[in-house]
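The structure under discussion is supplied below as structure tokens; questions concerning it will follow.
A single protein chain has been omitted from the complex, and every remaining protein chain is retained in its original position.
The chains carry the letters A, B, C, D and E, assigned in the order they are written, with residues numbered from 1 in each.
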Amino acid sequence: MSGLTHIGPDGRARMVDVGDKDVTERVALAHGRVHMQPETIQLAIGRDTKKGDPIAIAELAGIMAAKRTSDLIPLCHPLPLSSVKVEIQPDSRANALIVTARVKTSGRTGVEMEALTAVSAACLTLYDMLKAVDKAMRIDGVELLEKTGGKSGDYRKAGT
Amino acid sequence: MSGLTHIGPDGRARMVDVGDKDVTERVALAHGRVHMQPETIQLAIGRDTKKGDPIAIAELAGIMAAKRTSDLIPLCHPLPLSSVKVEIQPDSRANALIVTARVKTSGRTGVEMEALTAVSAACLTLYDMLKAVDKAMRIDGVELLEKTGGKSGDYRKAGT
Amino acid sequence: MSGLTHIGPDGRARMVDVGDKDVTERVALAHGRVHMQPETIQLAIGRDTKKGDPIAIAELAGIMAAKRTSDLIPLCHPLPLSSVKVEIQPDSRANALIVTARVKTSGRTGVEMEALTAVSAACLTLYDMLKAVDKAMRIDGVELLEKTGGKSGDYRKAGT
Amino acid sequence: MSGLTHIGPDGRARMVDVGDKDVTERVALAHGRVHMQPETIQLAIGRDTKKGDPIAIAELAGIMAAKRTSDLIPLCHPLPLSSVKVEIQPDSRANALIVTARVKTSGRTGVEMEALTAVSAACLTLYDMLKAVDKAMRIDGVELLEKTGGKSGDYRKAGT
Amino acid sequence: MSGLTHIGPDGRARMVDVGDKDVTERVALAHGRVHMQPETIQLAIGRDTKKGDPIAIAELAGIMAAKRTSDLIPLCHPLPLSSVKVEIQPDSRANALIVTARVKTSGRTGVEMEALTAVSAACLTLYDMLKAVDKAMRIDGVELLEKTGGKSGDYRKAGT
Partner (left out) sequence: MSGLTHIGPDGRARMVDVGDKDVTERVALAHGRVHMQPETIQLAIGRDTKKGDPIAIAELAGIMAAKRTSDLIPLCHPLPLSSVKVEIQPDSRANALIVTARVKTSGRTGVEMEALTAVSAACLTLYDMLKAVDKAMRIDGVELLEKTGGKSGDYRKAGT
């Protein structure tokens, strides 16, 4: 018994059967951050135009990526999402932009991967938008903060 | 002058014009890691079956995601990739699996985003494959190690 | 209060939460048209072969595009569609081909965007199929005719 | 009356309306095989490494393709799949690798196309993985073995 | 001789062979507009926040859709785009938002469909962003303004 649900008793990868699970409301919250030079943060947040804003573009990329999760992660179930929110905030002390994603569904399996995928895509998009001035940015701390709904019980990151 | 190539002089987001750039061979190398419990690492690497191997599945997911980069990152150019390699190795001291991706193209713009996207997708897939036993895994240190080719010059991460 | 549901109270774009909405049958009907030279219309409708028919290809492209709506429209929810019909008819007086799309779902949000996307993709495909003989075609009048189902009430275009 | 559900009474292609069908559990089982030289089979199954295994990669490709069925087959409904399993076994007497796929959903229409698409994609991937040594491989016998659930009744291939 | 390049001499649809065409720089410019109530225009353009701006989101959706053109339009060639720009401006006299798209490639066939697809997707996204306050918006005047490059000669819309 491997304990890995995506591996069957015969050792094969599978999209695990969730047909017997209840349709319940499931929520997942994840975050991550992109470390960068203080000047890069200022460039990212200091724009005085409504258009071409790296932060708004990265938030949108995160939302769109959440919808593509089952295309990217081989054994993820396709799920009809009922809500996706992505929020990017500067953390000046940490010299980072913090990305948070909250995803909801009414379905038979959780949306942890959708929340983590949204965070990752938003971080990658920040990198892409800002790389002309700073190639040494680093994506760190992408992790699940909280998940609710479903039989396996709720999860909350230790210390939060 | 914002210095951000994806933002035009009018402040609008754009897919920057690379039509005047030369077609040259361009390579990018990126890495990242997934921190996890020592027991989770053992589970990931210790499998004695050829099928359902989390590491092989995550490497494959990284390769496939590199091909989808321009779908995920809003202002990325679609590029014909000539090579993608993704390699996952355990780092027992760091309690992490290390993901490295190397991408090549003959094209008019670099493949940094393809390499970083491959790393991120492989990390997310490791999370998905292993989350049944460890929800506290954390993706860290996703960054560009090296890029060569193109007019803007080569880049190598400081200290490498 | 902006009144724009895709913009949250904090001013951020979001995929609006429809988790509390009822699953009801929702239908949307949209239309549009492609203006062209009378000779182009004759070419489009006068084909005497079963294969390579621009009208049949454009109807099919509309149906397929309806299924891709949430990939194209950033804040659209992914929805399991239960029916899509696209119909193209010539309007000789208007020198146009008229495209009509009807989409149904059992879901928590409406399918207006799916119907409008089907119409737009069918119009674009007509343009693509016929552009070798007429580059001056024009897509006009893409609009929602009717929507039913859901709490916000039914809508019917004025004058219809 | 054509008897073809994807063709409407007006002779047009359509995504047939399944809105009145019940949501029931539906299962489909399909198989197919790739004929090849005995040496190619040995190469495919005899690998002594966990990584780069053609069979595991083809099984994964089949699972992922099942999720893309409605993108590939023009009039297929998008469906939330609850389980996908793909299994490849050698049949030494037939000089073939046998691919079997089992797909489940709770939905308003069946998953025959998802199972057949998974089988086809796995067969194509085996071809791709092995074509460097054997270009004369042949995909044969892709067919539905069994389908259950839904009003039209169960189906089982004659003689099975 | 139908004159329709996407229909072969045997009457079949085909992706026309461009293998003998030269790789040249090709540009296409297209526009379109979304008619709406004056109050809706004000709502669209008057936002005083950098985030959640309907115009910036629609411009981005247009750029991203240009990259998906060959997925949406059945007989379009996949092309490596070298530049995409989408610009939305209010036209207060016409009670409309005007969408303009400019696309470039170095390739064997033109990018008219990419420019028209970008315009259509941006118009649809404006509709989606604003439909909560105005369902009677109408997309009009989607047409090619100009195309350059390639053997078939340049095109410029009459009167421009």
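Following the convention adopted for this analysis, a residue touches a chain if its C-beta (ideal position, glycine included) is under 8 Å from a C-beta of that chain, and two chains touch if they have at least 3 such contacts.
All values reported here derive from a predicted model rather than from experimental measurement.
Engineer: What are the shown chains that the omitted chain is in contact with?
Structural biologist: Every shown chain touched by the left-out chain: B, C, D, E.
Engineer: Among the options C:13, C:27, C:41 or C:55, which residue touches the chain absent from this view?
Structural biologist: Checking each option in C:13, C:27, C:41 or C:55, the one touching the absent chain turns out to be C:55.
Engineer: Which residue numbers on chain E touch the omitted chain?
Structural biologist: 8, 10, 12-19, 70-71, 74-75, 77-80, 107-108
Engineer: Take the complete complex as the reference. Which residues in chain D touch the chain that isn't displayed?
Structural biologist: 2-8, 10-14, 32, 43, 47, 49-52, 54, 57, 60-61, 64-65, 68, 71-76, 112-113, 116-117, 120-121, 123-125, 127-133, 135-144, 147, 155, 157-158
Engineer: Name, in rising order, the residues on chain C that touch the hidden chain in the full complex.
Structural biologist: Within chain C, the residues touching the omitted chain are 47, 49-53, 55-57, 59-60, 64.
The working rule: only the chains that are shown with their structure count from here on.
Engineer: When you check each chain against chain A and chain D, which touch both of them?
Structural biologist: Chains in contact with chain A as well as chain D: B, C.
Engineer: Approximately how many whole Å separate the CA-defined centres of chain C and chain E?
Structural biologist: For chain C versus chain E, the centre distance works out to 16 Å.
Engineer: Could you check chain E for residues that touch two or more other chains and list them?
Structural biologist: 47, 49-52, 56-57, 59-60, 64, 68
Engineer: Each pair of chains that touch: what are they?
Structural biologist: A-B, A-C, A-D, A-E, B-D, B-E, C-D, C-E
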